[in-house]
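Yeah, one chain of the complex is gone here, protein chain that is, but the others are all in their spots.
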Amino acid sequence: MYNKIKWTIMTLLLGLSLTGCWDYIGIDEMTIVTGIAIDKNQQTQNYELTFETISLMESTKEEGFKTKLIEATGKNLLDTIRNAKKRVVDKLYFSDMKTIVISNEIAKTEGIGAIINALIGDAEIREKTNIIISQEETAKQILNAKGIDNPSTAYEVRKIIDNDNDVTSSTKPLFLYEAFNTLREPGASLVAPAFHLVKNDDIITPELNGIGVFKDDKLIYYIDSIDSKYFLFIADKVNGGVISLSTDNSGKDNIALKISENRTSKKYSYNNNKIKIEITTITKVDLHDASDRLKAVGKKEIDEAEKKAESLIVKNIKQLVAKAQKEINTDIFGFGNLVYRHDPLLWKKLKNNWDEVFMEIELDVTSKVKVMNTGFTK
Amino acid sequence: MAKDRKEQKKKIIDKKVSQINNSLNKGTLFNNLKDNLSYMKELFVDDDLFIIREIENNFNPSFRCAIAYCEGLINPNIINESIIKPLMISKNIKKDDTLIDHLAKRIIQLYNIKKTKIIKDIVESVTYGDVILFIDGIAEVLILNVKKFEARSLTEPENEKILIGPREGFIEFLPTNLSLIRRRLRTNKLKFKYLSFGDKTNTQACICYIDGIVDNKILTELYKRLKKIKIDGVIDTNYITELIKDNRFSPYRTTGYTEKPDVVVGKLLEGRIAIVLDGSPIVLTIPYFFVENFQTSEDYYMNFYYTSFVRILRILGYFFSITVPAFYLAIIAFHQELLPTPLFINIALERQTVPLPTTLEMIVLLTVFDILKEAGERMPKGIGQSLPIVGAIVIGQAAVEAKLVAGPMIIIVTFTGITSLLIPKLNAPIIIFQIMLLLLSTTLGLFGLTIGLSYIIIHTLNLKSFGISQINLTGEFKYQTLKDTIFRAPWWQMKKRPKQITKNQIRMQQTEAKQNV
Partner (left out) sequence: MRKESMTSRQAISVIVLFIFGSTIILGLNTEPKQDSWISLIIGIILSLPLVLMYARIIKLFPGESLYNITERLLGKVGGTIINIMITWYAIHLGSLVLRNFSEYAEISILLHTPQIIVMISIIFIAVYTAKMNIEILGKWGIFVLPIILIMVIITLILSIGDYNINNLFPIMEHSFKKVFDGGFKILAFPLAETVLILPLADFFKKTDSSYKIYISSLIIAGFTLLIIIFRNLLILGTPLMTLSYFPTFTAARIIELGEFLSRIEGVITINFVLAEITKVTICLIVGAKGMAKLFNIKNYKNLALPVGLLIITLSLTQFSNVFQMFDFIKIYHIYAFPFQIIIPMIIWVVGEIKTKNNKVVT
């Protein structure tokens, strides 16, 4: 009996002396990073990182939190992140980081592959961190600007992208893990949201401005936010947004179609060394009459609007693909991946000169638009 | 050497004790009244409560006798009327061989009379409110039952208050308690067996069970364990509980307890055995299942949907009260990534000015809560009820405002404290496991918490009560085995008794059940 107690006490003592709190870290002893901007100094070839962090000292419960920027330079990315610690008291903490801003220049000249590889291996950085491209001179400028609602620009950017798809459908979010995957998927193409700065009520604020498209991991082109909708039509990522068109001959866009649902299917066929892509979109819309005459919308008008919208979608999609074939010279739509998914053997044959094959691709677009209702008024 | 001496001393003491005991056991009475009385006086020397009253018959002066009793335990009216009066004025007393029987049968007008020659019996009876009648010339005495104890009236037990259902509670007097049970079970199958515990206290206890339902294996196991008890005195049933426990170091209970006769009857009907102890309003029931920790008598008196819901709440309450502090700590100090960002920032802001590390903060606050709780229970009724609430609000709010503790911590501690009140029967495991998990998650985070929980799960699964597993997980989840566990099935579905306790399982005839449907 006493032996047992003696042993238990000894084990407990031994256990207590052996254990420490190795991973214990106070929640207030961390510098919470909300976003990183990655730039590169062209002269020194050093990375210049800007961290947006939450300043616990300045924040109060009543007024919400405040952010501050921390800068660091270093030879490579992980080194730079460590260097930042030299300037702050507490360890940098990345699990709540929402946005990575990559500068235009790095994306264009160097590619983002190295950055993504470095970041995805980190245990703290989450796989669902957003990657965006800064269209400004440096990435830092985006984080330096103030968001309209959220005290943290990084969070603001994240929310803008999250909600974009349902309202305007002008961009496709890119998560860290998706970027990692896409770079390794045969024939797939990388697309990232692009941001620029605009003046709003005298304050400079970041605004979503379409998408940047990549060849491999290098940025090659920006698609503005009007064309990007049709890019999303091809990618089957449209969930909202508006198509405006005119049904009379005044040339004014008198009708707005609010997209409520869209489904795109893509098929390919292979004949005589030529790929033919068939794109079919089925779109459900709500019709909003924006003309000045007060007249109930009848079946005729609706039919007309549907037809017009269909041809508009077809036209724009064709234009965009033609642009990719002629101006951009790259398969930005991931048609190669479509081929690979369904016929890996054919892909093996075509993959070496896919760029040439892509130039020759024939496109067949059919579109179906259905007006589901006309809002509150007849 | 010192050890030897100690042992020798102990041996001598043992010898003396056994001599005294033997003298009581073997000592016999004398023929002579005088000798008997002086022997009794010797036994009860320095005991002023012990009173001897000598009596002589008016018509037969050769008949002399004496009664001995302890003051305060007897009913003087009955002694006067039924013992002394007939002995004095009866004309019918003759000194012959059958005198003692004659007295018992014809003279003394009492309902309960026993004969004995053993001194030990005399001592035990006289200290329990009996009157001893010594008769000159006879080496035998009569034990006359004239007990009258002052006892509390039947009230509703404080600890088992209910909204609906019987409110009677046990008191500290064994016969009353037994009567409460007997009254509710009017069958000859209900058995009562007297036992006594304690060399000094000689406390009476009674084992009740329903013959034909009870499992004899459990009954013999119980007797075996009770027989092993060698103690100077038992004052409350908890003495017995701990002496006959299965997993001795376990904080869990292995016997059930209640203060309400209706609960005891319910348990007896399920095939359990009840132990009623004199001097304690708490009645033990064995064997004990783990789910009984979450059951209350009200479960069976109220609507089954509601009580099932409440029972699930209690089970969750137990789970929460042991894990929530540790889980909170693991998240705050190890897995901050589990916190949604806004919450994370808020907690970080709250914690900024707090001087103590989270673990210490938690332990201090939990202790404060327990102090308040304990103080509230011990305080006089008027203050007691308001104290915990006022204390918590004042201390909590003031502490948060003074930035001594973080706000979320108060929420966690209060939540834990209140959920632990849901299951008073598990207060020991809650205290122990709460702290254990807290320390583990301080060192190893969520992993430590899981290790601790695994330990608790295995420990709990291993619990036994009188050789029967407290948790029965064979994997066969039949409705009849689940019906009174995590939920309470309606009465018309409770057709069987628990399989582990009894072999006579059928409790409701099939046809009757159908009629009820």
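Points worth noting:
We just call them A and B in the order they show up, numbering each chain from 1.
Going forward, a contact is a pair of C-beta atoms (placed from the backbone, for glycine too) under 8 Å apart; a residue touches a chain by one contact, two chains touch by 3 or more.
From a predicted model like this one, the values you see are computed outputs, not experimental measurements.
Shown chains touched by the missing chain in the whole complex: A, B.
Interface note for the absent chain: among B:Ile84, B:Leu195, B:Leu226 or B:Leu446, the touching residue is B:Leu446.
Touch with the chain omitted from the figure is made, among B:Leu163, B:Ala402 or B:Leu473, by B:Leu473.
Although one chain is not drawn, the whole complex shows that of B:Leu338, B:Ile435 or B:Ala489 it is B:Leu338 that touches it. The chain not displayed touches chain B at residues 330-331, 334-335, 337-342, 443-451, 454-455, 457-458, 461-462, 469, 471, 473-476. Residues 18-19, 22-23, 120, 123, 126-128, 177-178, 180-181, 183-185, 337, 340-344 of chain A touch the missing chain (whole complex, contact as defined above).
Definition applied: only the chains that are shown with their structure count from here on.
Those residues of chain A whose C-beta lies close enough to touch chain B in the complex are 19-28, 30, 32, 54, 56-57, 59-61, 65, 93, 95-96, 98, 124, 126, 155. Put simply, chain B touches chain A in their complex at residues 332-334, 336-337, 341, 344-352, 354, 357-358, 442-445.
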